[in-house]
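All protein chains of the complex are present and in place, except for one that has been dropped.
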Amino acid sequence: MSDHRVELSRPVSDEVRKTTCYMCACRCGIDVLLKDGKIRYIEGNRDHPVNRGVLCAKGSSGIMQHYAPARLDSPLLRTGPRGSGEFRKISWDEALTLATGWLGEVRDRDPKKLAFFTGRDQSQSLTSFWAQQFGTPNYAAHGGFCSVNMAAAGIMTIGGAFWEFGAPDWERTKLFVMFGVAEDHDSNPLKMGISKLKKRGARFVSVNPVRTGYSAVADNWIGVRPGTDGLLILALVHELLKARRIDVDYLVRYSNAPWLVIDAPGTADHGLFARDVEGKPLVFETVTERVVAAGTKGARPSLSGRTTLPDGRAVAPSFQLLAEEYLDPRHAPEAVADRVGIDAATIRGLAEEIGRVAFDEAIEIEQPWTDVYGERHQTFVGRPVSFHAMRGISAHSNGFQTARALHMLQVLIGAIDCPGGFRFEPPYPKPLHAHPRPHGKSEHFGSNQPLAGPHLGFPLGPEDLLVDADGKPTRIDKAFSWEAPISAHGLMHMVIANAHAGDPYPVDVLFLYMANMAWNSSMNTAGAIRMLEDKDEATGEYKIPKIIYSDAYSSEMVAYADLVLPDTTYLERHDCISLLDRPISEPDSVNDAIRWPVVEPNRDVRAFQSVLIDLGARLRLPGFSDSRGQPLYADYADYIVRHERRPGIGPLAGFRGLEADRAGRGAANPDQLNRYIENGSFFSAHIPLEAQFFKHANAAYQDFAVRMGFFDQPQPVTFQLYSEELQKFRLSAQGLREPAAPEAYRERIMSAFTPLPSWYEPFEEAGVDKSAFPYHAITQRPMAMYHSWGSMNAWLRQIHTRNPLYVPGAICDAHGLKDGDWVWLTSHHGRIKVEIARSETVNRDTMWTWNAIGKRGGAWALDPASPEATRGFLMNHLIHELLPPKGDGMRWSNSDPVTGQAAWYDLRVNIEKAEPDVASQPHFEPQKRGTQEVADELRYGQEWSR
Amino acid sequence: MHPALSIIAFTTASGLGYGLAAVLGLGLLDPASVATKIAHFVALALISAGLLSSTLHLGNPQRAWRALSQWRSSWLSREGVMAILTFVPLCIAAYGAIFQSRYLPIAGLLGTLGAAVTVCCTSMIYASLRSVQAWHTPLTPACYLLFAGAGGSLLGLFFVASGGGNVLVLSVLSVVLLVAAWFLKWQWRQRMLSQVPLSTPESATGLGFIGKVKLFERPHFNDNYLTSEMGFRVARKHAAKLARLSVLLGGVVPVAAVVPLLLSGAVTPALTVLLAIVAVLSHAVGVLTERWLFFAEARHAVMNYYGQ
Partner (left out) sequence: MTSLPSQTTPKKLGLVIDLDVCVGCHACVVSCKEWNTGGYGAALSDQDPYGPDVSGTFLNRIHSFEVTPEGGEVVGEAGAARLIHFPKSCLHCEDAPCVTVCPTGASYKRTDDGIVLVDEDMCIGCGLCAWACPYGAREMDLAAGVMKKCTLCIDRIYNETIPEVDRVPSCVRTCPTNARHFGDLADPGSAVSIMVAERGGMDLMPEQGTRPVNKYLPPRPRKPLAAKAVPAAEDTRGATGFFAWVDDMLDRI
C-alpha cells in the first residue's frame, strides 16, 4: 500500500569521474558523481587501495568546499594596509609579471632573500625541485610544525616512520597500542583498521591524555600526563627486559645491538662504533672470540660483555649499554608512575600483555624467503603487537627521543615489518644514509644559479650542518643549525619571526603556499600578525617587504599578502600523489595517484603548481626552461607526464613506457594521465608475497625496490637502536669533534642527543614555575575538520561552530567551575578568556580544546558575528615560539632541540574563573569579508528534488 | 516544548470560543437579546480566529485541507474534521438567534456537543503523545474541557449581564467550572512536577548498564529544529511564579469578580457588566499564561539526547 509513491530507480548522475580527495592528507580515492554539470554526490572509490570505498565527513562535504563563497576568484594586489583585506583585482598577466620581477631581482642579487615555504602541500617533489632550481637555500614544507620528530626519529632508527610510511598489520595484529593520535594522515585506514581488529577480538590500547575519537573505542585508555609518553615507554622496556620478553634472534639479525661501541671517554671516538678499514662496524664473534665485521657470514655475534680491540680500545656491544641503561631501577614502573599519572600496576600490565602477545601468541606465515645475507627462511615469524604514534608524541620538545624509544621497543620485541606488527609502506624502509644531506651552506648557492643539491635531508654528523664558519645558521629558519641540527623538514614556524628580526638575515620576498601563518599555523598568533604588519621606521617599508601567497580560499593569511595567486579547488586541478613525495602505498602494494579537473574552474584562478612552472619558465630556471629560454612544460599535467628525476623515473610510477606496461622505471608515456583516469586515478603494483615482510632485510623486496626504481641498488636497513649520529653531536658538544658546538649549545646537546633513547622533562615545563602553571593544555584534531580547518564549509562548520575548553572534573571542582563558565587561561606568554565545559574523560591535569576552530572575523567569507570568530578561540595565543628566558642570555625556540619540531603540546597553564562574556579574548578586528556573494540560505540540490 | 505564540493563541481563543458556543448551545441566554446575537458572532469569530491562527505555524498551509483525511487515526485530523462539522450546528444556531431570535434546541445541543468534542480532540493531540510525559494523562483533556467551559461561562456571563438573560445561572456555572478547572490543573501540575521521568539519558542511549550518562557534545553546536522546537527551557523559579500568576489571574480574580453576582440584587447591572469584563479579561490572560506554561514546562523525551 502506498508503495508506488516513491520512484525507486531514478538515475543518480550523468557521469562518474574518479579522482583523489584533498580534504585532508589521507588522499582517498573518490567517485565524483556529476549531474547537469554540477556535483551531485561524492563517495569513496571501492577499488582504491587507501579507503576501499569508505569516505569520511570531510570527503563527503567536498561539495560545500568546492562551491564555498570563500573561494578566491582572481589574482589580487594589496591596496590597503596588510591585514585589512583591501585588494585590487588584477590580471594573471600583471600578477605573473610582478611576481617574476620580484623573484628575478632576488635571484640575481641574493637568492637567499627569497623564503619559499609551503603548507599543506602535496606536491613537495615539485616545489622543492623549483626552489632548488631557483637557488634559494630557504625552502621547506610544514613538517617542522607538524610531525618532523616522528619522521626523523623513525628514519634514523628503523628507516621508516609511522606517519604515512608504514601501518599496523591490521589483518593480523592481536595487540594494537596507539600513542597520541586524535586524527591522522592515514585517517580512513586507521578507522578501518581499528574496527577490523576490534571485530577480531584483538586488544586496542590508547595512550592519550584525552579519551575522544579513537581513544573512545579503545579497550584500555591510558590517560597519561602530556609529555611523559617517553617515561612510560622506557618503563615498558624495563619490564620487558626484566621479564626476558625480547627477541634476541631478531636483534642480532636486524639491529645494531651487537655492534661494538668504543669506550674511550675524552677522545673523539668515544661512543662511536668500532669499524674496520672499510668502515664496516665490528662485532664480537663468540665462537672464534674475535672481532669481525658485522654481517660476516656464519658469525655469531655477542650482545654482551666488554672486550678490547687489537688497538687497545675498550669496546662493548651497544646492547650491553642498552640493557644496563634500561634495567636501571629508575625506569621501573613504580619510579615513573606518579610522573606519568598512571599507576604502576597498569604499566606493568601493559608490558606483560605486550610480552605475552608478542611471544606466546606469535604467528607464522608459511612462505619461504631469503634474507639479504643469503639465508633462506621457511616462514615469516610474526610478533603480532603493533604500534602507531603521531603528533601527541611528536609535538613535545622531547618528542624525538620519545619516538626513538617507541621504535626501540618495537625492535626489542621483534615487531617491525613482521606479520602482525608494524609494516613498512614502499618506498620505505630506506636507510638513513640513502637520504640526501641537506644543502644550503654558502658554497651551495649564488646569484642566478641552482642550489647544489636538495634542501632537506639528514646530517650524519655536525659536519653536515648548514652553518657558517662562526657556527651561524645559513638558512632563514635556522634549520640544520646548532639550534635544530636534524630539522629534516625545516622550521616553517620560525620563518616569520626570524625574517622580522633579521636574524640571521632579512628576506626580500616571502613566498607561501597554503599555510595559514597569520592564524592557526603560527605559535603566538598575535605576535606573528604584528611581525607581518611591522614596518621599518627608517624606510616606512614592511620589515618583510614582499609577500606572495597562493591559496584557494580567503584565509586569514590572504589579508597579509601583497600579491595573491588564487589556486583552484581540488576538483579543478591536476596533481600527483607521487612516490617521490609523500606516498600512499600500503604494506602489500606500491601505490600512487593523480587528481584531474573533474570540473572546470568558473573563476579566474589557476592551479598553483602550473603557476609555479610558469614562473619557473619566466625566470628561466633550469629544469623549467630550455637553453633558448623556452618553457619546458605547458603546465603541471605536462610536467607530471614528462619530468624525469632520474632516467626513467618520473612523478608517476604507473603506466610508464610507450606501451604503458612499465611500472616504476620506464620512458615517459604521453598517454599516462588518461591511463590513470581509466584506472580510477590511481596505480597499484602488488608486492610479491615473499617480499612482503622483513623488507629491511628481504632480498626479494630489495630486488623489487630496485626494479621499481626506489633505489638503484639494494638498501637494506639495520635498525639503529644506538645512534652513532647523535653521539657525534655530543662529541662536538664536548669539543672533541670538529666542528665543535658553540658553547651556548653544548649543555643542551649533551642532554638531548643521547645515543640511546632517553626522556627529559619538556622544556616549557622545566622552565616555568610549576605551581604558577600547574596544568597542561593541549589541542585535539577534530575528525570532522582535521586538515579541513577552514570554516567556509557550510556543512562541516555546523559540527564545530565553536570550541569550548574542556576541563577535567577535578579542576572544575577545585576552581568552582561549571559548564558554560568563562575562565582566564594563562601561560607564561599570554592569556585567553574562553568558555569551558566539564569533562571526565581526560587526564586529571590536562585541559584541551579542538584545534583551529576559532577564526578571525571576516576570514573564510564568514560573517564577523559568527561563533567561530566570537566565542571560538585558538590555543596558539598562549604558545610562544620562544621558551621563557632561562637567564643564560639566550631565548631558546620552543621546539625539540634535535629536530626543531614545534613543541605545541608542552604548554603549561593556570586557570581562574572570569566574569561571563560574549566573546573570547583576544579578539581581533575583522578583516574584509571576501569578494563573492554570500547566500543566506542554501538548498543544495533543490533543482533535482521531485 | 517551544511555546509557539500561534498555538497558544489558537488554543486559548478557540477554547473561549467553543466554551461560549457550548453555553449558547445550552440555551442559557435569551435568544432575542442583541447581546446574545453578538455572543453568537463572537463565539464563531473566536473559533475562526483560533483555527486560522493554528495554520500560521504550518510549513505548507495551502495544503491544510489534507489534514481532514486521517480522522480515523490522527487526533489532529479529528480536530479539524470536528471543527468543521461543529460549524454546521453552530452556524444554524447562530442563524436562528441572529436572524430569527430563536433558540434552536437540536442545533444548539449538537453545537454544544461538537464544541466539547472539538476541544477534546485538540487536547488529545497533546495528551496522546507519550513523548511528552507531562501531557500524556487524561487530566490534559479534562483541563482543556473545563477551561473552555469556564471561559465560555464567563463570556456567557458577560453577555447575559449585557442583557442576555439570567445572571445567576451563569455565575454559578462559572464559579463551579473555574474551581473545577483549577483544581484539576493543580493536580495536573503536581503530577508533572513529581513525575519520575519515563525516559532518561540512560534509557535513551541504552548505556545505563555502564553508568551515569551525560551529554558530552551535541551533534551540531548551534540549535537545530529539534532543540528550537522541543528544547525550550524555563527556569523552575520563573515557572513557579508564572504558575501562581496564572491561578491568580485565571482563577482567583474571576471567582472574586463573580461571587458578588451570586448575591442577587447586591450589584447594579452596570457593575455586573464591569465585573464580568474583569473576570473574562483576567481569565483570558490567566489561561494564556497557563497555556504558555503548558508548553514551556513540558519536557520532550528527545531532550534526553541533548543533555536537557
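Chains here go by letter, A and B, matching the order in which they are written, and residues are numbered from 1 within each.
Keep in mind that, in the parts below, a contact is a pair of C-beta atoms (placed from the backbone, for glycine too) under 8 Å apart; a residue touches a chain by one contact, two chains touch by 3 or more.
Bear in mind the structure is a predicted one, so any value in this text is a computation, not a measurement.
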- Item | Hidden-chain contact residue, picked from the options A:Val6, A:Ala469 or A:Ala538 | A:Val6
- Task: Taking the full complex into account, find the residue in B:Arg191, B:Lys212 or B:Arg244 that is in contact with the omitted chain.
- Result: B:Lys212
- Consider the whole complex, including the chain that is not shown, and state which of A:Leu303, A:Ala705 or A:Ala733 touches that chain. A:Leu303
- Item | Residue numbers in subunit A that touch the chain omitted from display | 1-3, 5-12, 35, 40-44, 46, 51, 53-61, 63, 69, 187-188, 191-192, 194-196, 198-199, 203, 205, 211-217, 219-224, 239, 241-244, 248-249, 252, 286, 300, 302-305, 319-320, 323-324, 327, 341-343, 345-346, 348-350, 352-353, 356, 783-784, 792, 794-799, 801, 809, 839-841, 843-844, 861-863, 865-867, 870, 934-942, 944-946
- Write the list of subunit B residues that the hidden chain touches. 1, 57-61, 63-64, 66-70, 72-77, 80, 125, 128-132, 198-199, 201, 203-207, 209-220, 222-226, 229-230, 300-302, 304-306
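Methods note: only the chains that are shown with their structure count from here on.
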- Query: Roughly how many whole angstrom separate the Cα centroids of subunit A and subunit B?
  - Reply: 65
- Query: How about subunit B: which of its residues touch subunit A in the complex?
  - Reply: 216, 219-222
- Task: Flag every residue of subunit A that touches subunit B in the complex, lowest number first.
- Result: 798-802, 839, 841, 867
